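Just one protein chain is left out here, and the rest sit where they should.
Entry: chain A
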Amino acid sequence: MSLRIVVCVKYVPDATGDRHFADDLTVDRDDVDGLLSELDEYAVEQALQIADEADDAEITVLTVGPEDAKDALRKALSMGADKAIHVEDDDLHGSDVMGTSLVLAKAIEKAGYDLVITGMASTDGTMGVLPAILAERLGVPQVTLLSEVKVEDGTVTGRRDGDSASEQLEASLPAVVSVTDQSGEARYPSFKGIMAAKKKPVESWDLDELDIEAEEVGLEGSWTAVDSAAQRPARTAGTIVKDEGEGGKQLAEFLAGQKFI
C-alpha cells in the first residue's frame, strides 16, 4: 500500500524584504515579495527522502494561504512532490494559529494521510506550535523538531535535539512529524523538475468543501487579538572606532564605563 505523505508548506513574506503589518494589524502579504518558507523546504526534502526509501509513496503538498501561495506549492512540486492542495478562501484572511490549524487538519483528513511533515516554524509567525496542535487535532502521535528522521514498517523514528538532552523518538503511523534546519540541506529544483511541476495537479479547496464555517476562521474567528504594532525605535547610533592597535583596550574602557567589568 502506498505511503501517503502530506507536507504542510507556508507562503511567507521574504525575511530580507521590508516586512510590516497591514492596517488591520495582520501580516502584510501584498507589499512584500513572498516565497516558500525556507524552513518548509527542509520538510519537503525529508518527504522526498522518505518517499525514495519507501516501496511506493505519494507526496501531497498542502498550503493554506492567498492566491500567491500557489508559488510555494509550485516550488515544492518542482523539488519533486507529486501533487498539491491549495486551501484558499477570502474568509481565511487574518486567521491565527487555531484557525489555520483547524483548516489544515480538516484538509489533511480529507486528503487522506499516513504521515504529515511540517517545518519547525514559519519564518513570519515563528510560533513553532502548529505541528503539536495538528497532532492534537488529528489525534495522532507528535514526533516533532527532528534533526534526523526515518520511516520503516509503519514506524517513524527520529532524533530530537532538545535544550537539556538529545532524545531518540519512536511512534507508529499515522503521525505528525516536524523537522529542523539541521535535518539536511534541501535540494534545488532541477530544470526538469521545474518543467514537470507545470503539469502536476494543483487542487483548490474552499471552506465549504472542508465543512468549516466562516466564523470559525479569519480575523473575526481568531482566538487572539493584536491591539497594536509599532516599529521598534531605531537603536541610537553607537560609537564605532577603527582598531589602530588599541581597539581591545578601548572596548574594555567602554565596558567598564557601562559597569560590565
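Here is the rule we go by: a contact is a pair of C-beta atoms (placed from the backbone, for glycine too) under 8 Å apart; a residue touches a chain by one contact, two chains touch by 3 or more; residues count from 1.
Here, contacts and distances are computed from a predicted model.
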Should one name the undisplayed chain from "Acetyl-CoA carboxylase, carboxyltransferase component", "Sarcosine oxidase subunit gamma", "Imidazole glycerol phosphate synthase subunit HisF" or "Electron transfer flavoprotein subunit alpha" using UniProt, the answer is "Electron transfer flavoprotein subunit alpha"
The one residue from A:39, A:197 or A:217 touching the chain left out of view is A:39
Touching residues (missing chain, whole complex) on chain A: 15-16, 19-21, 25, 39, 96-98, 101, 120-121, 123-124, 126-130, 132-133, 135-137, 139-145, 147, 157, 160-171, 175, 180-182, 222-232, 235, 238-243, 245-252, 254-256, 258, 260-261
